[in-house]
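For this depiction, one protein chain was excluded, whereas all remaining protein chains were kept in their positions.
Coming up: chain A.
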């Protein structure tokens, strides 16, 4: 960090440019939230009149949107379960154990974050197509787990590394069994990390487009696939309300993670979950 005394002009210039760039990042999101309450059709900003009609249309039971929201939720739940199982075991191996071939396993786990998703999606298509599993929620969830598991592993590794092993050793020296230590010491301390891993796995799947697009059939289209089609082919203004709900969901999820970490006494490390971390 620079410790030179700031010049006034430099100070103002930096402030203005930073504000402009932050607006650049935030504006698209603000625009969607406002537009979703507009009564007029797609793409008018600011709206002339306000209403909640697109939200009502989205929630209409039996409609396309309601069906795909249910499907996406099912797939995201399955993904969360798979990715937590893989994340916890892999983190035990990578953070705690002395694993032979440590670097190779670590590299394998990180690879799905860097390989183009369209290639992964194509590979999964070739894998599931002969098995007649296209359109199967299980297949899509397994595909999403390829992307979600690395994130869960990274979160669980940083969680386990943050737990003082001497607490476990102390419990062991007082005669606690392995099960007791896991149940009474390790698990409670790891809970904030587990919740963060679960939340991030869920959003990863709920927002994922490529794999769902390649593995879906016209009967099983997840929410992002439906949103993509709506944006590309038809102009169904309901999509603004759906987008606003997706924004609200992401913000809620992040708030939940921040809250849990705060309660768990962790210092808030922003961006610590992003895939940039292993590279930087």
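Throughout what follows, contacts are C-beta pairs under 8 Å (C-beta built on N, C-alpha and C of every residue); 3 or more make two chains touch, one makes a residue touch a chain; residues count from 1.
Definition applied: contacts and distances are computed from a predicted model.
Trainee: Of the options "ABC transporter permease", "cytochrome-c oxidase", "NAD-reducing hydrogenase HoxS subunit beta" or "CRISPR-associated endonuclease Cas1", which is the UniProt protein name for the chain that has been left out of view?
Mentor: Spelling it out: the chain absent from the display is recorded in UniProt as "ABC transporter permease".
Trainee: Please pick, from A:67, A:117, A:136 or A:191, the residue that touches the omitted chain in the full complex.
Mentor: Answering carefully, the residue with contact to the hidden chain is A:117.
Trainee: Tell me, which residues in chain A touch the chain that this view leaves out?
Mentor: So the residues of chain A touching the missing chain come out as 1-4, 6, 14-15, 17-18, 21-22, 24-32, 35, 43-45, 85-87, 89-90, 92-94, 96-100, 105, 108-109, 111-112, 114-120, 122-127, 142-143, 145-146, 149, 153, 203, 207, 209-210, 213-214, 224, 227-228, 231-232, 239-240, 243, 246-247, 250-251, 253-254, 270-271, 274, 276, 279-280.
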